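What you see is the complex with one protein chain gone and the rest in place.
So, chain A:
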Amino acid sequence: MANVSVKNIRKTYPNGTEAVMPCNFDIADGELVVLVGPSGCGKSTLLRMVAGLEDITDGELQIGDRVVNDLDPAERDIAMVFQNYALYPHMSVYKNMAYGLKNRGTSKEDIDHKVREASAMLNLDDYLDRRPSQLSGGQRQRVAMGRAIVRDPALFLFDEPLSNLDAKLRNQMRIEIRNLQRRLGVTAMYVTHDQVEAMTMADRIFVLNAGRIEQVGTPSEIYRTPASTFVASFMGAPPMNLLPATYNGNGSVHLNGETSLKVDAPKDHIGDIQLGIRPEEVKLATGKSATPFKLELIEELGASRLLHGKLAGHDFTVNAPNNDAPLADNLMLDIPSDALHMFDHETGKRL
């Protein structure tokens, strides 16, 4: 159990790719941090630097109270779970879990004790003698978890551990991993590009974009106050609507000249902005003060439906509760003023 402290860590691959720009962060003891971001943004690189599988170009990495920059992965007191499980195909489940301990010189009785404890925790008791090839995907993932647990590490590292599983199993394993991590109280870094996983599992989310940490926050902070248009459109399904608009400084934004919306807090940024509106914070309305919306396509989701269309000439999506009522082509929307997010026109930063 340990906290992690990262100072100005940076990665440039030998071919010149700047995979991770200098970044700083701290992870508290027992915290589960999710690194999320689009493909190629450097999540795995960052994680692998922490694991010691990738050299740290620059900066300082501390796990517990040790600087571990120059330590081998095995000496860093970490355990890693890989996307494709990376189990040793020729070893039984038991041996897979025991291998790391054996290499550390743990005694046979201790190994046996730890492996049995982990396998009981993960419901793997009946499979200890099987080869990985004789297990289902979920079971293999559990073995990989078991291999991590028996080492009793200071830090768990997960690199997209669930992306090879089907949706249902993913939900189940997500909860299992979360519970296990809580119960063991081990600090964890978890990489995913699935925002549902990020939102549901994280104590804190790090949103990465092109090698930079774009925002750090609790899931609800990330959702409610995205720091940039990137975070706003990346987190949330369907993504936040982003519309070009102008702000005149006196409490309302103009879309396309004619449509205007009230905003709560007057901002001192006058001129072009980007306006963000979450599809689920908009309601269908009938009132005079409402905003007209031209409906083009309906997607049924069961509990709700997505209405795609145009608002003031821009693509816009509304997430409306499903009540089977037939909808006209021209609708009115009620957009509450606290649902408006304003972003800088150029930098995309939150205003």
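Keep in mind that, in the parts below, a residue touches a chain if its C-beta (ideal position, glycine included) is under 8 Å from a C-beta of that chain, and two chains touch if they have at least 3 such contacts; residues count from 1.
Here, contacts and distances are computed from a predicted model.
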| item | value |
| --- | --- |
| Omitted chain, identified by the protein name its UniProt record gives, among "sn-glycerol-3-phosphate transport system permease protein UgpE", "L-serine ammonia-lyase", "Cytochrome bc1 complex cytochrome b subunit" or "Sarcosine oxidase subunit delta" | "sn-glycerol-3-phosphate transport system permease protein UgpE" |
| Residue of A:46, A:78, A:208 or A:255 touching the missing chain in the full complex | A:78 |
| Listed residues A:133, A:250, A:286 or A:323, member touching the removed chain | A:133 |
| Touch with the omitted chain, as defined above, among A:100, A:137 or A:239 | A:100 |
| Contact footprint on chain A, counting only the chain that is left out | 51-53, 72-74, 78-80, 82-84, 86-90, 99-100, 103-104, 131-133, 147 |
